[in-house]
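Written below as C-alpha cells is the structure these notes are about.
Every protein chain but one is kept in place in this view of the complex.
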Amino acid sequence: MLAPVIVMLSVGFAAGVCLAAASRFFNVERDWRLDAIASCLSGANCGACGYPGCASFAAAVVKGEVPVNACPGANAAAVEKMAAVMGTEAPAPAEKRAVVLCGGGRKASDRYEYRGPKDCAAMSALMGGVKNCSFGCVGGGSCALVCPTGAINMSESGLPDISAELCIGCGLCVSECPRCLITLKGADERVSVLCSSRDKGPETRKYCSSGCIGCGICVKVCPEGAIAVDDFLASIDSSLCTSCGKCVEKCPVSAISFLKIR
Amino acid sequence: MRLSSLTDGIFKNNAIFKQMLGMCPTLAVTTSASNGVAMGLATTAVLMGSNFAVSLFSGFIPKNARIPCYIVIIACFVTVVDLYMNAYFHALHKALGLFIPLIVVNCIVLGRAEAFASRSPVADSVLDGLGTGIGFTIALTALAVCRELVGAGTVFGYAVAPSFYVPVILAVLPPGAFVFLGFMMAFTRFMSSKIKGGGH
Amino acid sequence: MSGLMLLFVGAALVNNVVLSRFLGICPFMGVSKSSETALGMSAAVAFVMMISSVVTWIIEYAVLRPWELGYLQTVVFVLVIAALVQLVEMVMEKTTPELHASLGIFLPLITTNCAILGVALINVQSDYSFIEMIVFSLGTAAGFGLALVLFSGLRERISFSSVPEIFRDAPIAFITAGILALAFMGFSGLVR
Partner (left out) sequence: MNKQLKIILAVTAVSAICGLILGAAYNQTREAIAEAERADFLAGLSEVLPPYDNDPDKDAREIKGTTVYEAKIKGKPSGYAAVFSSGKGYGGHIYVLVGMDAEGKVSGVAVLKHKETPGLGDKISGKDFLGVFKGLSEPGLIAVKKDGGIIDQFSGATMSPRAVADAVSRALEFMRDNFISEEKR
C-alpha cells in the first residue's frame, strides 16, 4: 500500500524541485508598470499608436518614449489611470471616433443590380460604382471586416453603423474605405454634414433623398458663421461650431445631424 | 450558482464547435454511434469530477505550478473511475476501456479546469462541467451517427440503409473524420446564423 | 539498423501521429495559422516529446514494472510531461519572448497534447527497447512537425482564397486536413 504513495511523492517532489529551480533561474523580471498600463488599453493591437501592439505600446510608455494619451482608443478614465501609474499629470485624451460622411445607403438609388464579392473596392470600381452617386457609400461592408473591435456592422439602412462605445479611433476603416468617406472626429465635434457629394443640387436630388444639394440655407442660419459651401457641399468648421443645432433643423434634406456621443 | 454556466456549455460555448477543443477523441472515437455516446458520457463524468476537485484546490496551488497539479488531479480522477468501472461494471469497461485513458489527454478537461474551474465557485464549476459534457456528448453523437450511417450503413449497430447502399468506408477512416467534422461545423454555423435572424 | 529506419519512417509517415492516430489535434488546429508559430510549436513539441519519452521510459522500467504499479502509469507520465511543459514555458518566456507570446494559450495545451502522452504510452505498451523508443519518438516528432508545417502552409494559402461565409476558418481547415490525411494514407503499406 505504501509503494504508490512513495513513488508519487518522489516523482512529485522531483518535479516540484525542477519547477522551483526553473522559476528562480528563468525568472523574468517584469516591470509592474507594464502590466498596469496594458490593463488600461483596449488590447485590440490595432496599431493606430504606431506600435505593433498594445504590449509594445505599453513598453514605450514605460520607457517614456511616448505620451500617455498617444493611444486613440484610450478614453479619459484610461488616460488618467496611466498617468497615475507613470506619475505624470493626465493630459487631455486624444479620444477620436470614426464617422461615416454619407447619409444615403438604401436612400441612394442603384446604378445596376450588383452580384459579386461583397467588397467596397470592387463595388465602387465597377462602372463608376453600384450607386448612381459616385461619392457615396456602396455598402460593401469592408470597413466592418477590418474593424479590430467589431464596432462597425452594416445596418438595414445599407450604411455602416459605428458604435461609439466600441470604436477606439484606430483609423483602420478610414484607410480601408475606397471612397474615403470615413474620418476620425474628436469628442468635441458634435455636429457634422453626413454627405460627400459634390454634384450640383438637382443632380444629387435625383439619386439621393438625403444628399446635400448645396442650397446654403445652413450657411445663412448658422449664428457663428461656421458653415461654408464649396462645390455644392456644406462643411462645418468645428472650432467655431457651438453645436446649437439650428442647421440640423433648417436643412431641407436633413443632411446635417448630431453625432452619437459616448 | 448561475444556470448560464450550464447552458453555456451546451450551445453558446459548445466544446467542439465553438471552443474547438477535445478534437482528438472527437475524431478518433466517432466511428460508431454507441462509441460516441459512451465516450461522451465518460467524459462528462470526468469533467464534473475534475472541475469539482480543481475548483476546490485552486486556492492552494501557486500560479507557476498550476498545470502539473491540475493535470495530476484529472489523471488521478480518471484512473479511479477506470479502476472502479473495471471492477464493478466490467462489461461497460470492456466497451469503454480503450477510451478512458484518452480522457486524460482530452483538451477540454484541462481547458475547462484552467479557464473556468480554477476561477469560479465549486457549484458553478460542476455545472459548467455538466454543461460542457452534455454539449460534447451531443456533438460527438451527432458526428458519430453521420459517420456510421455513411460509413457502415448502420446506426447504433442496426442496419438502416437500404440494401443496395454500398457503405463508403472512407467515412470511418481518418480522412473522413476530418471532412465530416468540417462539414458539421459549417452546418452548425449555418444554423446558428439562421436562428440569429440571418445576419449580413 | 533497417528495423530502426522502418520504425522511424513508420512513425513519421505511415501512422502519422496527427493524421492517422488523431493525437495532438488541438494544437495542430490552433497553431497552424502561420508557419513561424507552426515551426516554433513543432520544435517545442519535439523537445518535450523526446525528453518525456526518455524520462517516462526510465521510470516505467526502473520503478513501475519492478513494483508492478501499472495503474500509476497514466498519472506519473502525465505529471512528468506537465512539469516538462511548464519548464519549457518558463525557458521560452525568458529566452524567446515573442515566440512565447505568439504560442500563447497553446503552450500549456501541449501538456494535454495527446501526442506526447500517446507516444509515451505507446513506447511502453509496445515494449520498445531504449533505442527503439528514441527512434520512435524522433519519428513521431518529425511526423508531427511535418504535418504541422505542411498544414500551416496550406492554411496560409486558404486565407487568400474566397471561402463561403459559413466555411470560413475552422470548417475549411478541417476539410483541408482531411485531404492531407488522405494523402498521408498513401503511405500505409509502405512499412509492415
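Chains here go by letter, A, B and C, matching the order in which they are written, and residues are numbered from 1 within each.
Just so we're on the same page, a contact is a pair of C-beta atoms (placed from the backbone, for glycine too) under 8 Å apart; a residue touches a chain by one contact, two chains touch by 3 or more.
All values reported here derive from a predicted model rather than from experimental measurement.
Engineer: Could you tell me which displayed chains border the chain that was left out of the figure?
Structural biologist: A, B, C
Engineer: Can you tell me which of B:Ile10, B:Met23 or B:Cys76 touches the chain that was removed from the display?
Structural biologist: That would be B:Cys76, which touches the missing chain.
Engineer: With the missing chain put back, which residues of subunit C would touch it? List them for me.
Structural biologist: 71-72, 75, 79, 83, 126
Engineer: Using the touch rule from the top, list residues of subunit B that touch the missing partner.
Structural biologist: Its contact residues with the unshown chain are 29, 31-32, 35, 57, 60-62, 64-65, 68-69, 72-73, 75-76, 79-80, 83-84, 86-88, 90, 94, 98, 148, 151-152, 169, 172-173.
Engineer: Identify the residues of subunit A touching the omitted chain, counting contacts across the whole complex.
Structural biologist: 1-9, 11-13, 15-17, 19-21, 23-24
Everything that follows uses one rule, which is that only the chains that are shown with their structure count from here on.
Engineer: Could you put a whole-Å number on the gap between the CA centroids of subunit A and subunit B?
Structural biologist: Distance between chain centres, rounded to whole Å: 40 Å.
Engineer: Return the distance between the CA-based centres of subunit B and subunit C, expressed in whole Å.
Structural biologist: 21
Engineer: What residues in subunit B touch two or more of the other chains?
Structural biologist: Correct list: 64-65, 68, 72.
Engineer: Could you check subunit A for residues that touch two or more other chains and list them?
Structural biologist: Answer for subunit A, listing residues that touch two or more other chains: 12, 15, 19, 23.
Engineer: Quick check on the complex: what are the subunit C residues that touch subunit B?
Structural biologist: Touch residues, subunit C against subunit B: 19-26, 29-30, 71-72, 74-75, 78-79, 81-83, 85-86, 90, 108-109, 111-114, 117-118, 121, 165-167, 170-175, 177-179, 181-182, 185.
Engineer: Under the stated contact criterion, what part of subunit B meets subunit C in this complex?
Structural biologist: Touch list, subunit B to subunit C: 20-25, 27-28, 64-65, 67-68, 71-72, 74-76, 78-79, 83, 101-102, 104-107, 109-111, 114, 173-179, 181-183, 185-187, 189-190, 193.
Engineer: What residues of subunit A sit close enough to touch subunit C in their complex?
Structural biologist: It comes out as residues 3-4, 7-8, 11-12, 15, 18-19, 22-23, 26-28, 55, 117.
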